[in-house]
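Only one protein chain is missing; all other protein chains are in place.
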Amino acid sequence: MAELRTVLQCWRRRPLFWAALALVCALHALGAAAPLVANDAPLWLAAPGGARFPALEPLNACERFVLLLAPWILCTPLWAASSWRTRIGFGWPAFALVLALVWQLSAGARTFVPAGEWKRQLGAQSALFAPIPFGHSETNSSEPWRPPTWLAASEIDEQGHYVERNVMGHPGGLELPPSPVEVRAGEPARNAALRHPLGTDALGRDLAARVVWGARNSLAVGLASALFALVLGTLLGSLAGWRGARTDLVVSRAIELVLCFPVLFLVLLVVSVGSGGVSAVWTISGVLGLTGWTGVARLLRAEFLRLREAEFVLAARGLGFSEWRIVLRHALPNALAPVIVATSFFAGTAMLAESAISYLGAGLVEPEASLGGLVRGGTEHAWMVIFPGAVLALAVIAWNLLGEELRDLNDPRIPGRRA
Amino acid sequence: MAAYLRRRLAWLLPSFLGITLVVFLAVHLAPGDPALRESFDPDAGSADAADIERFRAEHLLDRPLAVQYLHFLGPFDLSPRGHRWFGGSGEHAFGGLLALDLGSEIHRPHVRIVDELGRRLAVTAPLTLAAALLAWGIAIPLGAWSAVRRGQKRERALALGLFALHSLPGFWLALLLVLAFGAAGLGWLPVLGLHSAGAEDLGWFEWLLDLLLHSILPVLALALGSLAYLTRQVRASMLEVLAQEYVITARSKGLSERVVIGRHALRNALLPAITLAALILPALVGGSVIVETIFGLPGMGRYAYEALLERDYAVIQAVTALSALVTLLALLAADVLYALADPRIRHG
Amino acid sequence: MRLAIPLALLVVLSQACGPDAQAVRPGPPQPAYGGRATIHLEALPKTLNYALETSAVTRRILYELNETLLTEDWNTLELVPNLCASFEVENPTSFVFHLRPGIVWHDGDPFDAHDVVFSALLYRNPKVNCDAKRAQYKRIVEISAPDPLTVRVRYDKPFFRALGSVGDMPILPAHLYEKPGASEDEQAEFINRNPHNHDWVGLGPYKLVSWDGDRIVAKRFDKYFAPERGGYLDELDWLYVKDDAAAFQALLNGEIDLFGRLSTEDYFGSATSSELFREKFFKAWAPSGAYGFVAWNLRRPRLQDVRVRRALAMAFDFEAFKKSVYRGLAVQMTGHGAPEGDFYDRKLAPLPFDPDGAKKLLAEAGWTDHDGNGRLDKDGEEFAIEVLSNSGNAVSETMLVAMQNDWSRIGVVLKPLLLDFNSAKERATKREFDGYLTGWALPTESDPEPTFHSKNASGPTQNFPGLADPEVDRLIEEGQVTLDRATRVLVWRELQHRLYELQPYLWGFSPPRKFAYSQKLHGVEFVRPDPNYVARRWYLPAGTQGTREKR
Partner (left out) sequence: MNALLEVRGLSVSHARGARRFFAVEELDFDLAPGEVLAIVGESGCGKSTLLASIPRLFADAQSRIDSGSVRLAGRELVGLSEDELRPLRGAAIGFVFQDAHAALNPVLKVGAQVEEGLRAGGASTLELLAQAGLPDPARIAASYPHQLSGGMRQRALVALALAGRPQLLLADEPTSALDPVLGREILELLTGACRRQGMGLLLVTHDIGLALRHARRVAVMYAGRIVELAPAAELGARPRHPYTAALLAADPARTPRGKRFAAIPGAAPAPLERGAGCAFAPRCALARERCRIERPALVEGSACFFPDEVRP
């Protein structure tokens, strides 16, 4: 119990920081565990030959690894704050390995099952479904554009007409009589409040499932481009800051070149060329990373220019350490704090950029889901605009808040802020 | 100071040319071909191969990339109507970027790019300037106030509010503004274009009023995004300055809090803000595709994006050259302004 | 001469009909002169010179700003004299037009036969940017103006659209476009870069006053040659709004008076059934003559077998898609052409929705699930189809996803490839696709040769599938020379049956064009030919014209 006290004590001291970190980790864990959160295939199925995991069978090795990471990401706030670090540190990998072993046994031949097909063939077998029992590409032509089911306006009777006439009904009688709503096995009842908590889109796909998988893609883009920018920025920034004026000049000109380059154009260029094998998530992250590193690089260059003359660096040189050793052991740790702050801010900016590009129809478009793309699909319906936009804003706020707290945490100049 | 300036200016031209070259290569290597223009005419059939070849020849698209780049760069016009030295008819010997002749658009040969840029800037520049003034006008006092009041309840609430504002996606913010103030919502403000129908036969005052009414929402959409960021920047540098000793010296002279903050603290805090202010310049030219699409404004952002979709190479290269030049000048101006403002550098 | 089309023709299309006048309007008030209306444009024309531009937007605007020799009668769909008082068909290949005297251009210059001859000859100049129309007017062997009011035209061989294409030829003001004594290149340059491509001078009832940025303004032309159909409104505006949602907001806001891109969802949904909408606006639809389709690339081995193409058509649930996306308001196409025209055989039944039948057909063609992974394969290769489309159109994206789901049920994998417009067009032209989802917008009767004839099978042509079928070629050539309309109808219908049987396309839907317009406009009727409305017959009842409604 003593450990718990240290964790709570640590959390109480910097509540906003830990709240931000928890929010970021929760969102990314949700994204990583999307197959378990929103899936039309059951998670567990009682089959004669022994239990099957239809939701996990079609996943390839990389998707499985991401899924395994989900619990680990979720507990980062707990792990980072406690002195359990060592105990937790060893605990999780062991748990993950066991899970992987069990899983490997259960993976049958990866049969490709069309969306919604499991529900049709379920029959009498008992099965456990994901919290959101809809697939991100599972269409239901009997309930297109359905408002969130917890609204009164969303109630539909047996024949498929909306109870409240004025919402969808059409006096002219021109419209074909709608077919009754098809409720498949494992799904909540027709008018259950939580059937479609966020409503459906043109093809009757559940918006909640689309938002979960959309968040998975948007968060992946945010994180990937931030890391890409971090690596590139650190590399070029330190070169510019540490080495002679010549490299500094070259890198500064490169920075100017990137600043002047129209980002939107690069995305259009890459997406239209590179959308072959690689999924658009990585191409867009690459592009955003390629154009985002200038912020980190400029920051690092300034820090290194300052540190180059710092006494302790001269002292280290005095002791005969090699240039690289000084950079890695002394200069970089000092400069790293502001760089990490800049990176977390850039993660938020990258997500906003991706959503803007997808909204214009150039980034992640159908059928891949992205928060920006979802809004583009239904600008005339409030729920299609508000919910994806809100989740995106929440994710960006989480990243920015984390960045802000990190900055205050490491900023010696603001008195009395030491953790 | 002068030596520093000379070195930066010396590097300006090569950087600028480097950028135009990179953009040129990216544009021409990208998929898509301007020769394949709008939809085919459903009645008459399609342009046959010969016509497409003629179109490509006319715009030198069939010539090697190097020739095309030199033609774009100028000062000699390498087309069949160009300079005699290069086998042209001599009718239009000089052209291209260095001869300040941007030529005309590929898909609309009757439109000179320079004129269109003028029209588009006339829409984008004032809106962005108004948004920048609005953002800075609010950010400076707000940032200073929240730095001085750090830790109080109101200040924390404001900080969180700014946070949310800074994190909202641009298009979402614009859509919400339209839903809120457009006809579907309160119906107070027009949501489209810069003028309502028949505005040209209004009196100059109504015309101006009509323009202002139409530009409120776009300016708000542009300003809100940067407002939050600028306020936090001013707050951060203000906090840094308040921790300096000379602020206490000022107080020891018995100066009022307003003078201490206004004359001593703010002057130092705004130094880093100058570099940010210089970055408004590229935005003046760049415009914003999102805001211009949603509010139906024929600005620079949309001009570049639509040219991009139609692969109008002449327009893409002209627009990126202009924004590259302005960005480079802005970066230079930022450093120069910073040096002028900070005596420690000016009198080195 | 322009009369509203009887509604009977429309009824055939679906159960109910015509504009849905919610409130029963009191008898139409007397037409009065004056007032202004603003029409929405979904794209901005590059130029108003219809010889150089092919976009539908330019055509729509020029309906009011320009006139052609003949025009299509809205009722009988036959060609009636317009600029010409009368015309004679001497023999199947030569026609004589007698022009009406006293017609003037918007700048007051008199209109005469020389303008017509000049407008036809410019297509012979290779340097003029009129590539899309060049093929059509190259067929004119000789054109002459014996006197200022008569024009004689002769074609190389009999062609069913000969009279139509001359009658519909855009007429340019020769006194502004002709550069006397100029070489061919200089003349082409003068036309391509002529400022009047932007500041258009025409012959129509409305003349262009200003065009800056997104707004095109035209005012009534007082010296129009047929004042009785010269339009009641003083001013007609066209406003370009790229984003449909923003345009709909502008309509509600009163900044636009007619919006022609109402989505199916809005037409039936809450957007047009709210109080605000019902009190101030009407909604209506009219046949668009446009249809969507997936063109199969017949050069790809797996798609060459007609059984495979039929199976893919049978596996897609057209009815469910029509009900969920179009709410029943669309025609499932079974051939090429405008579905409302009488050249199209509406009784040709579509292939039944039969996934099992489709699987049997595919099995016959050798595609079965050998390795049991749920996907069809043959000689070790999985059955995956890459369908190309441009990412701008929401309906085509929705159709791709629906197709992907339906085909996955029979073990066929669809890989959508959504690219921006120009990249998609380039890949389509180079035939780098399995399927290409796009669409045609067609007049009442169009020439199938560029789209299906074997001589266009290769090269950058409209014949995306690369179809080369002797029977189809024969029917096309026969139809082209059959001048008699009734027999030509039978030929085109036989062609339609043959094409549907060959399935070079997976024929999609032809949704009608849906409008929302302000109730202050009177005299608004919706008719068959593009642009489906006749702006010059609109009027504002006396007393409501001058009022600039408070925005």
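Order of writing sets the chain letters: A, B and C. Residues in each chain are counted from 1.
Basically, contacts are C-beta pairs under 8 Å (C-beta built on N, C-alpha and C of every residue); 3 or more make two chains touch, one makes a residue touch a chain.
Source: prediction; values computed, not measured.
From the options B:107, B:232 or B:264, the residue with contact to the unseen chain in the full assembly is B:264. Where chain B meets the omitted chain, the residues involved are 243-246, 248-256, 263-264, 267-268, 271, 341-344, 347.
We adopt the following convention: only the chains that are shown with their structure count from here on.
The chain pair with more C-beta contacts between its two chains, of B-C and A-C, is B-C.
Centres computed as Cα averages put chain B at a distance of 38 Å from chain C. Per-chain Cα centroids separate chain A from chain C by 43 Å.
Within chain B, the positions touching two or more other chains are listed as 30-32, 175, 293, 309. The multi-chain contact residues of chain A, meaning those touching 2 or more other chains, are 268, 272, 379. Of all residues in chain C, those touching chain A in their complex are 14-16, 20, 22, 243-245, 248, 263, 265-266, 268-271, 273, 317, 320-325, 327-329, 372-375, 391-392, 394, 397-398, 400-402, 404-405, 408-409, 413, 416-420, 423. Only residues 109-117, 137-139, 141-142, 144-145, 166-176, 178-179, 202-204, 268, 271-272, 275, 361-362, 365-367, 376-377, 379-381 of chain A touch chain C when the two sit together in their complex.
Residues 30-34, 36, 38-52, 54-55, 58, 104, 107-111, 119, 123, 175, 178, 182-184, 187, 190-193, 195-198, 200, 213, 293-296, 298, 302, 309-311 of chain B are the ones touching chain C in the complex.
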